[in-house]
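What follows is a short report on a single structure.
One protein chain is absent from this view; the other protein chains keep their places.
Per-chain numbering from 1; labels A, B and C assigned in written order.
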Amino acid sequence: MIRFGVIGYGYWGPNIARALMEVDAAAVHAIADVSSEALGRAGKRHPSVLLQSDWREVVADPAIDAIVVATPVNHHFEIALAALRAGKHVLVEKPMTADVGQAWRLVEEARRRSRVLMVDHTFVYTGAVQAIHGLIETGHLGDLYYYDSIRVNLGNFQNDVNVIWDLAAHDFAILDFLSSSRPMAISATAAGFLSDRPENMAHLSVYYEDGSMANLNVNWLAPIKVRQVLLGGSRRMVIYDDMETSEKVKVYDRGVTLSDDPEAVQMRRVSYRVGDMWAPVISAKEALLTELEHFCSVIETGAAPMSDGLSGLRVVEMLSAASHSMRLRGQPVEMHELRKAS
Amino acid sequence: MIRFGVIGYGYWGPNIARALMEVDAAAVHAIADVSSEALGRAGKRHPSVLLQSDWREVVADPAIDAIVVATPVNHHFEIALAALRAGKHVLVEKPMTADVGQAWRLVEEARRRSRVLMVDHTFVYTGAVQAIHGLIETGHLGDLYYYDSIRVNLGNFQNDVNVIWDLAAHDFAILDFLSSSRPMAISATAAGFLSDRPENMAHLSVYYEDGSMANLNVNWLAPIKVRQVLLGGSRRMVIYDDMETSEKVKVYDRGVTLSDDPEAVQMRRVSYRVGDMWAPVISAKEALLTELEHFCSVIETGAAPMSDGLSGLRVVEMLSAASHSMRLRGQPVEMHELRKAS
Amino acid sequence: MIRFGVIGYGYWGPNIARALMEVDAAAVHAIADVSSEALGRAGKRHPSVLLQSDWREVVADPAIDAIVVATPVNHHFEIALAALRAGKHVLVEKPMTADVGQAWRLVEEARRRSRVLMVDHTFVYTGAVQAIHGLIETGHLGDLYYYDSIRVNLGNFQNDVNVIWDLAAHDFAILDFLSSSRPMAISATAAGFLSDRPENMAHLSVYYEDGSMANLNVNWLAPIKVRQVLLGGSRRMVIYDDMETSEKVKVYDRGVTLSDDPEAVQMRRVSYRVGDMWAPVISAKEALLTELEHFCSVIETGAAPMSDGLSGLRVVEMLSAASHSMRLRGQPVEMHELRKAS
Partner (left out) sequence: MIRFGVIGYGYWGPNIARALMEVDAAAVHAIADVSSEALGRAGKRHPSVLLQSDWREVVADPAIDAIVVATPVNHHFEIALAALRAGKHVLVEKPMTADVGQAWRLVEEARRRSRVLMVDHTFVYTGAVQAIHGLIETGHLGDLYYYDSIRVNLGNFQNDVNVIWDLAAHDFAILDFLSSSRPMAISATAAGFLSDRPENMAHLSVYYEDGSMANLNVNWLAPIKVRQVLLGGSRRMVIYDDMETSEKVKVYDRGVTLSDDPEAVQMRRVSYRVGDMWAPVISAKEALLTELEHFCSVIETGAAPMSDGLSGLRVVEMLSAASHSMRLRGQPVEMHELRKAS
């Protein structure tokens, strides 16, 4: 039985704690939060769990094997570092850290201490993203042309980070898992409609080494919640709509070809292939539960987690590049220059 | 009765001819196309109309009062200029011309000859866009924050122009009609997945003088047809989905405010307003029919058309700026520099 | 070239005339309607067609080979009978006649004169219904368990017939085409919410010989237009949504089985099969065009039409049984008793 401490019981922490109760290999030993109101809610739901107002008590508790960090981003680094140094395994909410340097230091610390460092890239553990991954790996989509995402809703305006660090982090995590190519440059445009606040709307384009592109549309000020990704491949295309209750992933046997017919080539005619659509069964298991079971499993087996510290680092790199381009009103930022700078 | 010549009977010309048959004030006198196959189809549907393989015959025909130019873009200028010089009123399919200089010359020629020059910005004549225009004019949306559009489908790959000149032209025409502010700069990224062909996917961001933004996602290589616009305003937000059969325009009484409560301000808390949704009745009349009736009406009354030559010119300016930025991988292009250059 | 007379230019007649213009083998020779306003509209659209205010002129016209009857139901019998007697081939809008006796007499007359009698069961000619037919014939659905339809909208209240004769006629036509079993009894309930008018809402259940059932929900007083059919089979299930622009037919690899496991049988446990969904490509060709080409083809070849007079008769039988049960507030009416009575 792996004994957990959950640090942060605000928006996401309660989900972590509830899901951990369902994991056979896990027990929730302690929950920490600076807010006594938050601790009150935790106590009503989990009467047998130890409550702490200071996270250092949890990190120092020898009865605890693993820590989940679910605080605002700017506290991730300090808490995760302390936990690794105390010999705990650590799962950090996304984005892993507030900058690239911090991310590197966590990766190093975990390596040195031989502890598991995993980042909570929840979408990677959804049935939908796993299914799309399978479609790519087996060649069903052919060469990946583009990843085109809308991730907008009303709310969760944050004080400390702009919308890129909040919402685009999800897409970057998915892209890091799905794409076998490397991002070369990012162009981002953004706007903020509440004065004196971080940008709440952004559009990002990522240029990949193999010629493919990713385009993200993220917005905290939209009338409805949209979570929709279009993936274009040379053989098939996919629509992944996370708001759908049943068919979240639809695979379209559609595309174009330049005709081989000499006369058509002369005319530069494109022919269209419009075939069937197919929606594979997607596991309905809660992603967070899958992820927490995976975390317990890699702690026990020593295997590498699907969303390890390095993937957390790469996502932070992309977030940094996007934020930089945004300030240049869309001028592309090269990833390798960013890496040199950091 | 205004007698029409329709030049071009490929993709859009047949719709023009069919709709003109329904306009009380109009009669179709002649149809021209270089393809004898196209003329064959025209003859089967309209046995009483004069068929011409050379558009010059139509332009020269003294029985004809007005010309509709529905050919590929690169012929628009030559045909429209000749028609104006022959004293005809002219309606040109969008985009009006292939470059800004041509657009200026058509506007000048029409002014000199006192003929109507109108551009076929069809969406401006839809019940949906007219309804949104009304919502803006009456202040229902408050200040316009953003216009965010997806306009993708499979098909209509063109040889002569990239996807921006085809699909983004619709959004620019709508924006030109809806927005009271002026575009300052455009950032565009794009990719082409068929070698040796114009770009088939693009993402555009337009910076407006008043701080608002427009973002367009256009693509010829998408699994399904999407025509969806989100409009964010300070008072209300709109979803305009042109693929919906019934409620094309939905108005959401939603938004955010920075709290006035001193403690909340201290905490920098945002409060969310989640009110009702409302879908006004939208006229189901075919936009093309409305537009052609409007064209006949301005010919008769001498009033300025809603989509006059100047609006056609402004749309061509935006298309040129976007194409330029696209070649710079998203580096923003200032509209005033473009104007200087042309 | 088959020369047509179209009788009735109200709601459906204009579609017939327009579609006939697209049929290579057909020419529209004359259009008849009692309303001069209707004839005015016909003349504007089809300047070269002969217009008649008396349908008898069309039936008597020796230049005409085939007649389409697109008048209100209560005139179908008289006109179709006269046309057959004049040696014309006849296509009658659905429902074929106002009662079973009339339907029998038209079938007999056509047989005696060796003329084609076809009924305009338009849906039978849609890509969607043809695709479903294929799924059934090839065994993909297994045994057909049920056909469950909603066909509601706002409007088209009729004076002469109730909603069953208008909307359920479509479902009966589709069922006649799809089902290989015979209807045994029909139970129908209905209500009318405008006083002194035919019933505008009805719910029908059809019991088939093989144990399958059809259930129809038809209504002229609904807030939106719905055209949705669920088909349950022992192997797969189908959703056919005619309002969908793209995937009209979705095939679900889902169902239930009683477990063979002895313990499970003891517990009477049902196991559920939840497999993929699949949406075959559906021909987007206009059904009316397909149907009119088919009509021309059977005239030329002498083959039996897919929607022949006998299918028209069977649909009228079902409509009569349903109307009778409706007056008994749902008490089932046996088809064989109805046949005896007529």
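What we mean here is this: a residue touches a chain if its C-beta (ideal position, glycine included) is under 8 Å from a C-beta of that chain, and two chains touch if they have at least 3 such contacts.
The structure presented is a predicted model; accordingly, all values stated were derived computationally and were not measured.
Asker: Which displayed chains make contact with the chain that has been left out?
Answerer: Across the whole assembly, the hidden chain touches A, B, C.
Asker: Can you say which of B:279, B:298 or B:328 touches the chain missing from this structure?
Answerer: B:279
Asker: So which of C:26, C:201 or C:318 would be touching the chain we can't see?
Answerer: Reading the full complex, the residue touching the unseen chain is C:201.
Asker: For chain B, which positions touch the chain that isn't shown here?
Answerer: Spelled out for chain B, the touching residues are 246-247, 274-281.
Asker: Which parts of chain A are in contact with the chain that was left out?
Answerer: Residues touching the hidden chain, for chain A, are 21-22, 44-45, 47-48, 224-225, 243, 245-246.
Asker: Name, in rising order, the residues on chain C that touch the hidden chain in the full complex.
Answerer: Those residues of chain C that touch the unshown chain are 145-146, 148, 150, 152, 154-155, 157, 159, 185, 187, 189, 191, 193-194, 197, 201, 203, 205, 207, 211-213, 215, 217, 219, 221-224, 230, 232, 234, 237-239, 250, 252, 254-256, 258, 268, 270, 272, 274, 277, 325, 329-332.
Keep this in mind: only the chains that are shown with their structure count from here on.
Asker: With centres defined as the mean C-alpha position, give me the chain B-chain C separation in Å.
Answerer: 40
Asker: Per the centroid of Cα atoms for each chain, what is the distance between chain A and chain C, given in Å?
Answerer: Using C-alpha averages as centres, the distance is 52 Å.
Asker: Please list all residues of chain C that touch 2 or more other chains.
Answerer: Residue numbers touching two or more other chains: 246.
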